[in-house]
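Of the protein chains in this complex, one is absent; all others appear in place.
And now, chain A:
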Amino acid sequence: MKANVGRKRGKKMVVSFILFIVSLIVLIVELMPIMVVITSGFKRDIDIWVRGPFCFKPTLQSYKEVLSNTDFLMSLKNSLLVGVSSTVISIIVGAMASYGLTRYVFRFKEAIAYTFLGFRMVPQISLVIPLYVMFNYLRLRDTLTGIILAHVSFNIPYVIWLLLPFFAAVPRDYEEAARVDGATEKQIFWRVFFPLVSPGLVVASVFAFLMSWNEFLYALILTSVNARTAPVAVNGLLGQYAPKWGQLTAAGTIMLIPVFVITLSLQRYIIKGLISGGIKG
């Protein structure tokens, strides 16, 4: 009897140990490419080519070169500007629309909602062809306005989609009370609802910013010199003949810092956003 219990416990410990090892392996495999990016950033281009993957003598040479590369710095500034602007626009416009759709009843509401939400998943390559021709015509190609608009095109539907349940969850008493107090419709939205759905706004802003920050295809096609964003600039470091891996991974690490900081510190929000809408490739 006693031996049996002991064996059972022993078996349980073995299972636990195996699961621990398997989880550890999963984690190491998943993080390996990320470690490659981070460590390569601290190597010189020449060391990467010549010394093989396991030689590691950390130096800041690649960072120095990248951070004195004005093209890259400008693209980083552009990325930041585009990310923040497209997020702010999408949040304001999207929150208003989401509010309108959940709190009022009117004709064509369903059709409008389906249009907003369905277009969330337009393939970028399908949209970039007409956008290219339109932007050419409107002289918006290679301008920050143009690329911001392009990013707003995927962020607005996402924000609306994500905020719908947040607005829907606010009890009606709140707005009735505000109305009794004589608040106008706009005041109700700004003063009552905006604070109440703030968790949703955080999720939506974080996601909108990350999607813009990570975006590549629109930037590649719709910008060239002036409005080029950082992902395109990073890819540009590949060069024609000799890829500058050290600089490229250093630049990549710089791009990854905000992503990882946001992802890990706002984890709970991030998972919520992920689950409610997937992400853009």
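Structure notes:
As a working rule, a contact is a pair of C-beta atoms (placed from the backbone, for glycine too) under 8 Å apart; a residue touches a chain by one contact, two chains touch by 3 or more; residues count from 1.
Heads up, the rule we're going with is that contacts and distances are computed from a predicted model.
Its UniProt record calls the unshown chain "Sugar ABC transporter permease", which is the correct pick from "Sugar ABC transporter permease", "Sodium:solute symporter", "Protein translocase subunit SecD" or "BolA family transcriptional regulator".
Considering the whole complex, the residue from A:81, A:170, A:183 or A:202 that touches the absent chain is A:170. By the touch criterion stated above, the residues of chain A touching the omitted chain are 11-12, 15, 19-20, 22-23, 26-27, 30-34, 36-37, 40, 48-54, 89, 93-94, 96-97, 99-106, 109-110, 112-134, 149-150, 152-153, 156-157, 160-162, 164-166, 168-172, 185-186, 189, 210, 213-214, 216-217, 220-221, 231, 234-235, 238, 243, 245, 248-249, 252, 255-256, 259-260, 263-264, 267, 270-271, 274-281.
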